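Yeah, one chain of the complex is gone here, protein chain that is, but the others are all in their spots.
Right after this comes chain A.
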């Protein structure tokens, strides 16, 4: 993108106009206009509502943004036309009030517009009928009255001509992805769009991502300004903490919060923050400073108990401070006193992280510890299923072998030489075997507990040991475990007692810790938590479908509660050959902040790498134990709802038995009072946890948001990715209690309301038939559609109940980046760009028609990784990648690429490795050949297309959305 250099960092805002200006008839074939909106509206940095107020905005970006598309695109003239008042250089027409916050509420940020059929929506559903709409629709936009789309978009003019044949428009420009679409290239657009809306004309996620990358990826994101919208999660950027928490820790759905609940209700935009308190930072960014206040502990507001932060106002010469959350005036303790400078800042503000940074840590005093005792270092307990299935699949042998070396990589704090974490081992089938691996023993000792109904820990001394001290005994144990059970015929397993045992062990050792469970089968042995097979696909699409997501028994909930109380986090690795009731088994991991991994039909040859990689990562992950998280806010809003892997015993404290670097908590806020535009809204997330070395700490993240009285400000400062994160979690929780259909409808309604509100209040008055989307939310429909057609909400025939439950709980603790790619997979063409180009190739949209059969693509969504090979791919490519002579010789379903010494192979393998490195779970590669059986699987992830399970295509959904909005507006 040529313009990238000059692009402003703020995301473009695009309105999407949908619908023809004329009513009733659709005489003209319209072009479903394409707006390569991603082309970075250059305008303002801060507000991101470009175009409308050029005078207020910094000129250079406007200029550059304007010029660059111009220079690059042949459509320049149309763009400069007076009909595009939204453009920066043009003064806003009367019909389009400006978008400055002070302007009237209809102010509309520039957006893409699309004209669509006016009158009655031609189709009810995004099904086949949906195409009718496009066939009839006149997509020729009325240029004049639609001033507000992002001016510099090269695609905009396409809509210009209304009834007549559109201007001669180089089709190339229609392709926002800069990937030539053969059809488009060959056909005049208007002819084609008689039959369908051109997918290129609708907002493209790829374009948005690319634009953001180009515009904002180069400069560090400095957090000194309140209410800044950070770059997208897909953009690589550096963060400089200057008073607000990095977006790596907190992202909000909106960085500008309505002052009153009325406005908020009107907009229907959920106010939520996605918090990842222990997020991993890139090496260039420093991890939070640890502040030690000695015996007095961290300084807090006396009333609301908020922790000292940069927003606290020091008054009376520094003798007191006013709490920025509750306005309570507190005395500054003498040892903390410091004079203020002429601006009212403490002179030591920059010496103290808690006065100058958005994120920092306090060392907690003994008051913050359980039982008023400093915690002991945590422990890891490995609990291995040794029933027949586990032995036969080779899992036990593999695992034991791996553990031997893995134990050297337990998380350690700072520069510690060895990890403080102690380890213990349990194997189990119908009974549990504990092992005494005390260093003084010559041989490990096994203790069998068969009283599974009333679990207890049979030994104290020697169960949890230091790895280096007991190394020989542990090695001997791990050598012997596979041998000992080699002849086992025990097929039944227990589950709840295993967790119980681990928890009791930690309790006995008086420490927090993490259990690693390796489990194979439905626990049908007679014991607490015994489960029966209740998998029933007939329930799908009935009111009882929710039971598939619910736990079979309340026992696990109770158990989880006990685990949380003990700070016992459970990570579960499942190796099922059939139904294991993930919904129930994952209850405890879910509530204790652990992860669930599932390897269906585990076979050592095929799944070894994936499992071991996940295991290593999970073991080595930095974890905070026995944590409590509390989110405090300024008076006016309040955290009301929480999503994620944790347990809550009251309405405010998020209790996390364990919290690792990947776990995310989504918090929803609601108004309980008015907010003040001036002081904004503050969030403080305080996480009290025990570090890997057993240190008790408090991690504080602060974030200041703007407040607005104008809806437009809200819409201008939203983040769709975060919004989707929230909505997905909301919906995924909803399926526990409501029929899936209700959940889907709720989502659609809410989304329609959000967009309708914008249309009504922010967009310029225009024909009701136009679909106008806020720039910040123009991807909302496509992403929402992805959520709606996800396996949980709309399962295909091949999706098992376990898969759905598994995905459901996975999403619950995903961060924004993960949900983003999970719902809208990345599809990377591998052979498009020259081999020498080592950077990641730009992605293409996830649609079958974007695939060319002469190319090879990689598709990933954070869990799966496919390599799609087109049928007519060059032989040379096949040879250098697969080391076979032709396409037909490629093994379908291959999971490892041969290691070949040629640039292409190296590049592809390098790319795969780098993709894997980006994700918290190892993605197993599946090679899919075009026209092959496996391709069905692959196509499932082409989310812009109609899915086999009935999910709408992007285009259809957009039409449907439009219809909904129009219904709301009328």
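The rule is simple: contacts are C-beta pairs under 8 Å (C-beta built on N, C-alpha and C of every residue); 3 or more make two chains touch, one makes a residue touch a chain; residues count from 1.
As a working rule, contacts and distances are computed from a predicted model.
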Protein name, per the UniProt record, of whichever chain is missing from view ("Protein transport protein SEC23", "Integrator complex subunit 9", "FANCB protein" or "Calcium homeostasis modulator 3"): "Protein transport protein SEC23"
Residue among A:363, A:446, A:565 or A:884 that touches the chain left out of view: A:446
Which of A:351, A:418, A:461 or A:798 contacts the chain that the document leaves out: A:461
Chain A, residues in touch with the chain not shown (by the definition above): 431, 433-435, 441, 443-451, 454, 456, 458-462, 476-477, 480, 483-484, 489-491
